Every structure is written in structure tokens, then in C-alpha cells.
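Remarks on the structure that follows.
All protein chains but one are shown in place.
Here is subunit A:
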């Protein structure tokens, strides 16, 4: 395989994994010894190996979320050795490789912990709270009709770049997992500022900020303490500037919108 290191020695590991039958059952950490793991494997491939072992023994495999395994879909999660998406910065769990761990190491693997992200099973959490926040305003309403010409609306390059940086949020929930308050501010701020910066999004900016923050609070996420843990652990590097912008958008909307009822 291209890029693999033939000299890399296989590793023996001890895994401590959160196992939980379903949402209503209590869970616990279970220890699994694992032998002969290649440093070239990704973290999820290592879990695949363990699951095949478990299947052969007739045990229930460990449930974990994954999809593209290319670091762009936001499906994978896992709180590895006390860090969201593991010890490497700017990396999703699927792009984390076993060479960052050492032979004989004990690795703890836990699901995202938040009241708003209840555990479905083992390491899988229900992140539909994020979907409901998006549905509350994380979109641009477009009238039907002819397709407008590309570049018809002038947007400065610097603004387009900032909006794009915010739009790289993959909604994985690492920000919530890393935050001591389980706050979703970085996620919501990325979604709000991405659209608030662009002309197409400006028409609905007030209702968007009001409704998305209201939904965020309803879902039971914590408040922001500006610790910066979210941005430090974000696999795509969403900046804290977005949270400052959300604060501006929200207070500006609350103080000037026509909505007096709520």
C-alpha cells in the first residue's frame, strides 16, 4: 500500500471503551486487550479489527459513528484519551492514525458527553439537536425563477473567504464535546456568521440569529465561557471570531427586530 511503512512494528494496546446497550440502560467502561495493530491503520480501522474479534467470539460489536472516513462528512466522533477526535489537532477521528499512539498504551474511548447528545448505543450519540438548530434558521430562502448569473452579486474576496471558513463546519459536535459547559456556541456561530456575511443571507439575518439561539437554548446546551476549548479541538479550525460575531448578531437582532413577542 502506498505510504505504508514496512518497518513499522505492530502494536499491542489496551482499550477502555464505553459500552451502553441503549439510551435507557446504564453504561460502563469495558477493557479490551488488542494485539498486532499496524501503526498505519486509522483509528476506525483499529476499531474494525476489534469488532471482528468480538464478532468471532460471538460478542456484540462496538457501535460507533462513521461514514466517509475522509474527514469531510462530520459523522465520526469519539472522545479519545480525554480529547475530542483524539490527541492530534485539526484531525477527525477517521483521519487519526495509530502511529500517534505507542506500543503498550491504554486508550480510553468515550462518546460525546452532553445532555443534548444522548447516547444511542455504545459510542453513538444522537446529534439531531444540531439538525433542529439548523432547521430553526440555518438556511437561505430562495424564490423560484430563472437561475441568476454567477458572480452577479459582487462579494469582496475577504468576506467570501471568511464566510467559506465558517462554512467548513462539518457539524461533528467536537466543540460541544470539548467544552466544559457542553456549549454549542461554536457550531451555531459558524452557521449564523457564514450566512450573515453574505448578501443572500442578510435578508433573514435577524430572525435567523434569534431563532437559532432560541433553539440552541431549548436543546439544553450550556452557555459560553470563552475558554476556547471548542476552537482548539475543532477538526476544521472554526475560529472564535465567529462566536463574537454571533453575539453581535444575536444582540443586534434582539434589540432591533420587530419581534416583540419573544
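Following the convention adopted for this analysis, a residue touches a chain if its C-beta (ideal position, glycine included) is under 8 Å from a C-beta of that chain, and two chains touch if they have at least 3 such contacts; residues count from 1.
Here is the rule we use: contacts and distances are computed from a predicted model.
Novice: Quick one: the chain not pictured, UniProt calls it what, "Succinate dehydrogenase", "Phospholipid/cholesterol/gamma-HCH transport system permease protein", "Sarcosine oxidase subunit delta" or "Energy-coupling factor transporter transmembrane protein EcfT"?
Specialist: The chain we cannot see is recorded in UniProt as "Succinate dehydrogenase".
Novice: If the hidden chain were put back, which of A:182, A:195 or A:238 would touch it?
Specialist: Of the candidates A:182, A:195 or A:238, A:182 is in touch with the missing chain.
Novice: Would you mind spotting which of A:64, A:187 or A:250 touches the chain that isn't drawn?
Specialist: Of these options, the touching residue for the absent chain is A:250.
Novice: Of A:68, A:153 or A:223, which residue touches the hidden chain?
Specialist: Residue touching the absent chain, from the options given: A:223.
Novice: Can you list where subunit A touches the absent chain?
Specialist: Touching the chain left out of view, subunit A contributes residues 16, 18, 29, 79, 81-83, 87, 108, 110, 113-116, 178, 180-183, 213-214, 216-217, 220-229, 232-233, 240-241, 243-248, 250-251, 254-255, 259-262.
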